[in-house]
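Have a look at this one before I ask anything.
Omission of a single protein chain aside, the complex is shown with its protein chains in their original locations.
Right after this comes chain A.
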């Protein structure tokens, strides 16, 4: 439970750093903790017994999300080759990006087993909405993404006929209009996003 509430600006000295840890929006310098964003100071009780309290500053205005290693992203497949699918990252966690970031799902990162048999064309199609995990900051241009988990993969796709498809198994989707099957690496549905 928060036990003190006040608004601060960057550079505001909050408290001594001894016995508390810096949470999001707070940094430690010397023997003090300082705020690093505009927002509300909150002092949170530790999640487990015996650990120090956490001081956080919650932003008043959310800035555009930036992908980081380990974060779950949602994006759209915009380009495909035989080796990789290029994804335009639109949402990081639950936060939308103001400008899209570019990510790549390489064929070896599509699924966890039988990696050598993966065909990008049988896993994704252009325009699919994909949920994936950032595994590396990647090269100069793109983040490296992976869908090698049950809950990761295609979450929304349209068939050749243009109708919405529903997942049948983890690697097949069926068109609601023509009942044709199309191969996809589907995400296991109905699992809420893991809390970060």
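Here, a contact is a pair of C-beta atoms (placed from the backbone, for glycine too) under 8 Å apart; a residue touches a chain by one contact, two chains touch by 3 or more; residues count from 1.
Here is the rule we use: contacts and distances are computed from a predicted model.
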item: "Translin", "Isocitrate dehydrogenase [NAD] catalytic subunit 5, mitochondrial", "Dynactin subunit 5" or "Ribosomal protein S5 domain 2-type protein" - which is the UniProt name of the missing chain; value: "Ribosomal protein S5 domain 2-type protein"
item: Residue among A:9, A:81, A:150 or A:176 that touches the chain left out of view; value: A:9
item: Interface with the undisplayed chain - residues on chain A; value: 7, 9-13, 25, 27, 29, 34, 36-38, 59-64, 66, 68, 98-102, 137, 139-141, 143
